[in-house]
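For this depiction, one protein chain was excluded, whereas all remaining protein chains were kept in their positions.
Let's turn to chain A:
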Amino acid sequence: MTATATSSPATRALTVALIGNPNTGKSTLFNALSGGRVRTGNYPGVTVEKKTGKAEFHGRQFKLIDLPGTYSLAPRSPDEMVAVDVLLGRQSQESRPDVVLCIVDASNLERNFYLLSQVLELGLPTVVAVNMMDLAEERGLKIQLDKLRAQVPVEFIPVQAHRGKGLNELKQALSTAADKPPAKIASPFPDAFKTEVTKLEQLAGEGALPRYLAERLLLDTSGYLAGAHLAGVTPPVIDALPAARERLAKAGAPVPAIEAMARYQWAANVLKPAVTRPTKRPDNFSDRVDRLLTHWFFGTAFFLLVMFLLFQAVSWIAGPSGDIIDGLIGIASDWVSSVLAEGPLQSLINNGILAGVGGVIVFVPQIMLLFFFIAILEDCGYMARAAYLMDKLMVRVGLSGKSFIPLLSSFACAIPGMMAARVIENRRDRLVTILVAPLMSCSARLPVYVLLTQAFIPEQSYLGGLISLQGLVMFAMYSIGAIVGIGMAWLLKLTILRGPTPPFVLELPTYKWPGLWIVLHRMFEQGWAFIYRAGTLILAVSVVVWALAYYPRTKTEPIRVASEREAVLASEVATLEKTVVLPEEEASADSKPAEKPPLTPEQQQLVDKKAELDDVRNHIAATHLENSYLGQMGKVIEPAVRPLGWDWKLGSAAIASFPAREVIVATLGTIYGLGDSQEAESKPLQERLQAATWSGSKKPVYTIPVALSVMVFFALCAQCASTLAIMKRETGSYWWPVFTFVYMTTLAYIGAFIAYQLGTWLGW
């Protein structure tokens, strides 16, 4: 252990970049090395997650950078460029790594060595972690690492990432490698190619273009690198490319095929003396499972079952967890009411801040549960099979199988759905998936659907009670979201996100048991990422909407009169309460009223006064809301929402529910003078809605067409600040959430208009 005292990197933390193919256990190794001390962030301008961790070995500090899993270091997009920039020290946020740690899958060395061959060309000290040696043995492979070391002069360390084995040896090797100059590795390319690369380097000028980038520039037929404005890529260099490629084609080294041929040839050469293969690959447990799970019947049935369970679990947890969170917020707000006098501060805390906090954390259990499932599916290797099974269906709307799970999850909640879209490498596909995810009917739409169907859709049933009309309407609402979503995806792929269908060339990894630690880690990481990234914005929006609904607090004549009445009633109630004691409220709902002892006249008087006091207070709140900026906005937009069959109250409620669509239930409660603690199943609110009339007439506001119009509006609109905040984070731009808000609101308006006009015309 002399390394600690000698060279300069010993005094500072060693920077180690971790790279490897997907499904090699890279994340497991990263977590095992860093012991969970992980920081996540985003690289500027791209949608690549930046993950760093810390480790320590014999007093030496390591800074670990986890690079995205990849099969090749051949950047064709800004997202793919990040890994190359970090490794070449061109990424402004990171210093150039001291060592590269490349993890390979022992059961699949040939393909993993393709990436290794690219990594070795970077000219950095390199250590190779050979994972899954046990799986390789099961496959009948004999791997002699010492013979491999003789072929490639870097350290090969066997590890078992999920059991944490071989970590000390790995850290020792990293420490040693950092203190030595990088090993000289011969390029796998033929001489003709090397000559052309040298020519490009000279054209760029001494040291201006790293050799690896010069190579990539020559190989990149997509034109991405030539147009990426990289330092050293000057017009003479770009102009020289076509002629160079032509010369190479004539010399029998055609671009881009030469890279794959040269690297796989290199891999075959170095592996030949070190690996003995069985003549026939023996079937293992994974192969037998896979035959069943990709079977046309059993595979499809299993897939449907898994998807059903995933969707159900997330929907189930939404109800109870929402109730618990509402309960906790209720306790907190009661406490605030008891210590703070009534006024702007109390209202700000209760209706602005606590409501905002509740709106954030209500999603956390759903996000965590969904990612618990997704992490299991991903870690055990099923996720790739799900994409494989669904690809053909998704291709019809221009997407790939990888979009299926994000979109399905969005039926529970769009936020984890959009976060799950990260598995889609193609930027256009990922964007389309994220942009249509909020159209899927999430669980927050349910309260709106429940309130309005129960209030306005008659209780009819068909086929002997098998199908109810209310159920049919609910099903129609869910279908509208899905159908419009699919149509929108198709339209986006045809217009602004037009592009070739990305290839579906996907590895189907070997099945394995999911690692509990990885799954839990992923679950908490995603829950926290949501609170951290979306929380502040949602809170800010909640406070703004609160202010709009609270101010200006002008004391108009009706409010002054009502306030005087409130003061009188309050003092009467207080006086009565000193002498009269009401019987304890029966806790159980099923006790019959007849069993209760009759109230004394004094008790009856107190009950009546209390009820009147509540009425007056709710009336004052409703009048304040009518006079507030929000109420005024509702009146301003009334002409615009009249074609939808709405009055100003519905208009205001729609504006107030911008932070979260389920807020409309509480807002309608306040507007109709019932207090804001209304729930979707609340009978009084349903009755008030049924009784509401247009001002100055007896015509009811809510008819079946109006109820349908409101439901369709909420099925299609983007009334969810959390969704927009996460969309901003996942796309890295404000433009996409703005675009989504505009397109969804337009669709919602058109849909509501059609629902109302069609319903009216049909005479419902």
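Note that in this section contacts are C-beta pairs under 8 Å (C-beta built on N, C-alpha and C of every residue); 3 or more make two chains touch, one makes a residue touch a chain; residues count from 1.
Throughout what follows, contacts and distances are computed from a predicted model.
UniProt records the chain missing from this view under the protein name "Ferrous iron transport protein A", selected from "Ascorbate-specific PTS system EIIC component", "Acetyl-CoA acetyltransferase", "NADH-quinone oxidoreductase subunit F" or "Ferrous iron transport protein A". Remark: the omitted chain is touched by one listed residue; of A:345, A:393 or A:516 this is A:393.
Between the chain not shown and the residues A:257, A:516 or A:567, the one that touches is A:257.
Across A:12, A:58, A:281 or A:498, the single residue that touches the chain missing here is A:281. Screening A:95, A:276 or A:300 against the full complex identifies A:300 as the residue touching the chain left out. Although one chain is not shown, part of chain A still touches it, namely residues 71-72, 74, 76, 107-108, 110-111, 114, 139, 141, 221-222, 255-257, 259-261, 264, 277, 281, 290, 294-297, 299-300, 384, 388-389, 391-393, 395, 500-510.
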